[in-house]
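In what follows, a structure is listed as C-alpha cells, so that the remarks can point back to it.
Right after this comes subunit A.
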Amino acid sequence: MSHVLRESQVSQASRVPQAVQVREASEAGIVVRGLGKRFIAAGREIVALENIDLSAATGEFVTIIGPSGCGKTTLLRCIGGFERPTSGTVLVDGRVAGGPGTDRMIVFQSFDQLFPWLTALENVARALRITRTVPGVAESRRAACAYLELVGLSGYEDFFPHQLSGGMKQRVAIARALSVRPRILLMDEPFGSLDAFTRTTLQDELTRIWQETSVTILFVTHNIEEAIILGDQIVVLTARPGRVAATLRNPLPRPRSPEAALFCDLWQAIHNLLGFRRGARVGVALPHRRVVFEEVDVPQLATR
Partner candidate 1 sequence: MRRSLGVIMCVALLLGGLGLAYGGGSTSAARSPQAQAQAQEQEIRIAGQFGLVYAPLMVAQKHKIFEKYGLKPVWKEYGSGAAVREALVSGEVDVGFMGIPPFLIGWDKGCPWKAAVGFCVVPVALVTNNPSIKNLKDFKPGDKIALPSPGSVQHILLAMQAERELGSATAFEKHIVAMPHPDAAAALISKKGIVAHFTTPPYIFEELSHPGMHLVVDDVTCFGQPFSFNVGVATTRFHDGNPVAYACFVMAISEAMAWINTNKKEAAALLAPEFGLTMEKTYRYLTWPGMDYTTAPYGLMGFADFMQKAGYIKNVPRSLSDIAWENLVAFVGDRAGEPSPIQQLQFRR
Partner candidate 2 sequence: MIRLRRLVTANVRTLRQALFVTTLAGLWELAARAGRLPALLLPPFSDVAVALATETASGEILGRLGFSLALVGVGLGLAVLSAVLVTAAAMSARIVSEWVQTLMAILHPLPGIAVLPIVILWLGTGYRSIAAVIWFAAVWPLVVNLHTGLRSVPATQIEVGRNLGLRGLHLVAEVLIPGAFPHILSGMRVAWARAWQALVAAEMVFGASGGEGGLGWFIYKRRFFMEIPGVFAGMIVIVLVGLIVERALFDSVEARTVRRWGMTQE
C-alpha cells in the first residue's frame, strides 16, 4: 500500500463523511440508543453506563474501547440480552432485542467458554445441533469442519479444549459463534489474555473471517492498536460512568499496519480521547501537520 493512497483516504475521510449518514432505526444492523445501566452492589448504586448511543450497519466492524471498569462488558451483555438495561433500547434489524438469542452471539474473554467434554469439532457441531441450524448429525459435523477450517483449525477437530492453546480455544469459540449464523457477533476482549504475536495473528484472521462472512461485529478491547486495526468505527468510552466520548470513523484502508503515520495519529487521538471531554471534535496537533478525524453521527431513532 502506498502512502499516497492513505493520504487520499484521509483527505477523503476528512472531506466527505461518505459512510456517515443519518440512519433509520428500521435499517438492517444494530442500533443502541440511550442505553444506561445501574447496578446495586454492596448497598451502593453504581452507574456503569450512561446514555450510550451507537450503531453498526450490517457487515460493519465496530470496536469499542475504554478504560477498565467503564462498562464495556456490561454494554456487550446488555446487547447480548444477559443484562437488562436500566434505560434505553437495543434494536437488531429494527426489532427490540430481548433475552439471549442466536442472533447475537457472544465470544467471551475467558478461555473456559468451550465445553471441555466436547472436542473442538463437537463444540461447534453441538451448537449447530442445539440451534438446529443444520439438519442432521452428519451434516452438522460437516458444517462444523468447515467452520474450523475457516478459523484455521483444520487438523485439530478431535482435540479436546484442554489440549488446545489459548489462541486456539478462542478460534474455536469464534467458529462456534459464527456457525449458528448470528446477525451480530459480540466479542468481549477475546484476545485480551493472549501474547502480542498470537494476538496479531488472530486479528488478521478475524479480519479475514469477517470479510469472508460479512457478519456484523461489535468488538470490545482496551488496546488502542487493536481497536484501530480491526474497527471501521471506533467507539471510545469514558471512565465510569461509561459514556461515549467519541465515535471515530477509521480512515485507514485494510490491511492496516501500525507503521503508517496516520495510524499513529489515530492512536494519539484515541489516547487523548480516553482522557478527554465528550463531544468535542477530536484533533491531534503534530509538528508537521494537523489531522482531524471525523466523528460518526448518532443515528436517529424513530420513537414509537
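Basis for inclusion: all candidates are chains of the complex that A comes from, given by their letters.
FYI, a contact is a pair of C-beta atoms (placed from the backbone, for glycine too) under 8 Å apart; a residue touches a chain by one contact, two chains touch by 3 or more; residues count from 1.
What you are looking at is a predicted structure, and each value in this text was computed from that prediction instead of being measured.
The candidate list 1 or 2 contains one chain touching subunit A in this complex, and it is 2. Put simply, subunit A touches candidate 2 in their complex at residues 80, 82, 99-102, 104-106, 108, 110, 112-113, 115-117, 126-127, 130-131, 160-163, 176, 180.
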